[in-house]
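Got a structure here, written out as structure tokens. Questions coming.
The complex appears here without one of its protein chains, the remainder shown in place.
So, chain A:
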Amino acid sequence: MRAEDERYFETLESQLEEAMDVAETAKQRGDDPKPEVEIPVAKDMADRVENILGIDGVAERVRELEGQMSREEAALALAEDFADGSVGDYETKAGKVEGAVRTAVALLTEGVVAAPIEGIDKVEILTNDDGTEFVNVYYAGPIRSAGGTAQALSVLVADYTRALVGLETYEARQEEIERYAEEVGLYDKETGLQYSPKDEETKFIAKHLPIMLDGEATGDEEVSGFRDLERVDTNSARGGMCLVMAEGIALKAPKIQRYTSQLDEIDWPWLQDLIDGTYYDDEASAGEGEDGDGGDGDGEGEGDEEANANDSSPDSGADDRPPGPPRVEPATKFLRDLIAGRPVFSHPCAEGGFRLRYGRARNHGFATAGVHPASMHILDDFLATGTQIKTERPGKAAGVIPVDSIEGPTVRLANGDVRQIDDVEEALEVRNGIEKILDAGEYLVNYGEFVENNHALAPAAYAVEWWVQDLEAAGTDVQALEDDPRIDLEDPPAEQVLEWALEYDAPLHPKYTYQWHDLSVVAFDGLAEAVSDGTVEDGGAGGETLVLEHTDAVREALETIVIEHRQRPDRIEVDDWDPFVRSLGLTADLERTWSIEDLSERARAWGVHEDGDNAIEAVNEVAPVAVRERAPTRIGTRMGRPEKSERRDLSPPVHTLFPIGEAGGAQRNVADAGKYAETMSDTPGVVELEIGRKRCEACGEETFKNRCPECNERTVPDYECPSCESRVDPDEAGRVECDRCEIEATCVEYTEVDVHEVYRDALEAVGERENAFEILKGVKGLTSTTKVPEPMEKGILRAKHDVSTFKDGTVRYDMTDLPVTAVRASELDVTVGQLEALGYEEDVHGEPLTHADQLVELKVQDIVLSDGAAEHMMQTADFIDDLLEQYYGLEAFYEIDDRQELVGELVFGMAPHTSAATVGRVIGFTSAAVGYAHPFFHAAKRRNCDGDEDCVMLLMDGLLNFSISFLPDKRGGRMDAPLVMSSRIDPSEIDDEAHNMDVVSRYPREFYEATLEQADPGDVEDIVEIAEDTLGTDHEYTGFGHTHDTTDIAMGPDLSAYKTLGSMMDKMDAQLELARKLEAVDETDVAERVIEYHFLPDLIGNLRAFSRQETRCLDCGEKFRRMPLTEVCRECGGRVNLTVHKGSVNKYMQTAIDVAEEYGCRDYTKQRLEVLEKSLESVFENDKNKQSGIADFM
């Protein structure tokens, strides 16, 4: 580690210690459940793993292995240790496997999540039909938090350990295989899977898996076939098993394959078939006939989607044609489950869609995609910084980031101008006049993304950074050109470009390279002819203009190759036409030098979908210069989730974790509860509550408070055996069991509590009056084991500062995660001085930091808050200060008046499904509705940036207010709670996805050429450095280069139109309108999919729900499975009503019908709607009293 890095961490840690001291003092004074800070600081991952598992010796062994190998390999090595008994004290083979599997999951999740304990129930040995023994692993729901990779690896580790301890493989019975398929489908329907394998896929996996996957039932719905199987305990869906099967094995097959190939003991040859999607051959039942009718445009073919993720042989399937250009196969998976209001930006591989360009912008990282901010606006503002998009490749989803050093979209305006828009101002100016979006612009993806997804490199767009290297390779002194102030290599004039190309024999500059590959050879010939008939006019200031006759063919050809021009009623004008004309094989005098017969057979037949649909070879034969394919890869995308930057409130929001039952009304208003009396004879404010009883060991007083109201001593929980009512004290392990009755004792009881008194006392204690806040909201009841309420004083101060608490006592703010590795003071709304104060001394080039627009490399634990988060943090800081002063009797800690004062303060970053918080430091602010931080910081929280969101908490808030005692007593209750904190990030101990991020400042020419070969990303790992390469070196925290800069990390719309548009209808109208405008989108398909995946399921689901719904009392909220025969509520006599009404069932009916009609959907879809509409009528209309139309009266 470099000295400056060490200094950085020491700064953070001393700041943390300072805060800890204050918090510890406060806690000793207060009335909290525990008199100390409840979030321990963890030293390293090994510690966390051992603590979570409770297996001695693991930490030591983990530390030993860590230096030598990856965590996956360490998990396998530990499996060996468990097998030979050198780690863990297990007698049985089942125990050894269990230990190995749990350890593997803990290791792969960095000891951060609860999955290793809660997600794996047990491992047992069962018997095959031939009498041999096999391993059965029981998974539970919380295995979800381990993520697909760890889930999949846990199966591999189980198998490996199985092989080592000498057990046989599992031979699935036919009915078990079928059961897996049905069950995974059922679980997907009921709960939803991130990835839904087809039945064939599940069956294929089940058939070949060498261990049995089992688990506890998680849902109520039962399978209808394959019930009561001998080796399956339940007829319900086993959620944990389904997750491991679908999101683990099926989804992460390529990752597992990396490791199976390294192990001799086990062999999973079938993985290749799974990855390739060739398992259909294995299933005799898969009908060939079905494939025959798949020509309906969207190619919803089954296996191809899985297959092409790794398809590195582009010419397979095109054997009958002469070789064409390298192309990826279209994949339609990302279009599945299209939702109304979330538009498609490009159909798979569609012309006019986003063009794949390689590079890493400074705000790029894992699972992000760079889009020009002008594109964001042109796409009707649906994309904003942080908006999630579902994408065709290389991954499944990505968070959108603004990058303005790539190309923007090209549009045709109503006035006939076809312009490329590379400027946000211009985009805003022309957006209302856009008729057609001919090209969506470039789409920047970094190399690491392909590594992470193990996806073959897709052919790269021809871009300046490649061209420069071509120029260099051709022997040009590029440095001299770069140094020449008269030359702009990015944006050179046309004459210059031709000169370079001719003189140096390098390909034509990308700026003047048009998308010839989308033009057919015939159209190319026609265009050459039309241009040779054109004339050149003096265009005045702009130089000469090429004028062509306006014909449909010419216009279409020009739009296809996406060249800027102007369409006038009688003519078409092209500026900067020289390179264009030369590419057509014409002389500068528009003289044609070739005819189509002169072209070689190869050039005439060159094509992707059919012979001669790609003119690039023809161009190269007739042009005097070499011309590369401009955009060989288009990436299909659609909108996923919108970005997020919002305070996290429980629903309804809670200020204090103090129970008030029903007495506070639906608002849970503590003040109301303080006045509530059920009958006239009750004392107002005295409410019967289920609450934990405590006793004062000093004076024997019984109370629910953490400090004795009599003598101010701390109290202890007062456990009692529910059977014999004798007092029970917890044993060393914290278990409370009655020795006599052998049942668990409890301290929870129903007690009358004077809420009014508690409320008044609390107000008095903090010296606040009721008018300090609008409303103080409590909770209905407590869900924790001991039901310890929070001191109400905290709630009063929260209410005063308008912050609310999460279930664990902390105040949180959620933001979409985005990465950034270098920042400018100017874009963070901070000064150079502030950055210097945080230890930033020089910029990325090593120059002293003096200007606000110098780029500095971000330190790993520094984070950028969104404006909303900053605002909320300031409120929280005010709350904390009041809390310290008015409740704990200490000095204020933050004293923040201006948000600039937040800079340098520590926060906790904390992701859902994890149990560990990571300490971060505020460095600045952004207007984007996202949380920018170093990719390693996100990875430490086990997040990637594909639209994931998580929260920040103010450090002191976590230290003072978090308590384990508040956490719900149920499976998963300990998730999303800071059970431990990591004070410093060790890059080796974070989610290894971040290690695949590339850190170079330029990709070499060989890389771009490798993309044309569709090489495996591993083939070029030696020429592009990724973060993994610096792990464990002095440079592990630094040297994150980027290939593309961006002016500001917040550009484009502040919020996605999805969030600013009002109703679902508005959103959907905008979605379909955009589909119409986009060249790369088929609006009929969009309409079809919205109906198929959104409206129809909604209608069908609601209609089904209607006819089997439960009902609810409007007065007391009591639910009834069926309408009570009493008609009124059996509990309170109140009015009972339906929970699903006609209005909610048919709200989309008419819209769906209209959309189907307007966008020309298939008859099949229309008829489905028709049948549904009739069903609705039949259910909701009285046959004898039909609504009559005007016709009835005529």
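The rule is short, and it goes like this: a contact is a pair of C-beta atoms (placed from the backbone, for glycine too) under 8 Å apart; a residue touches a chain by one contact, two chains touch by 3 or more; residues count from 1.
Simple rule for what comes next: contacts and distances are computed from a predicted model.
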item: Among "3-isopropylmalate dehydratase", "Nitrate reductase subunit beta", "DNA polymerase II small subunit" or "ABC transporter ATP-binding protein", UniProt-listed name of the chain not shown; value: "DNA polymerase II small subunit"
item: Touching the absent chain when the full complex is considered, from A:14, A:194, A:535 or A:1107; value: A:1107
item: In chain A, positions touching the absent partner; value: 175, 178, 181-182, 185, 199, 222-228, 285, 290, 293, 1096, 1100, 1103-1104, 1106-1111, 1121-1127, 1130, 1136-1138, 1141-1142, 1145, 1163-1164, 1167-1168, 1170-1172, 1174-1176, 1178-1185
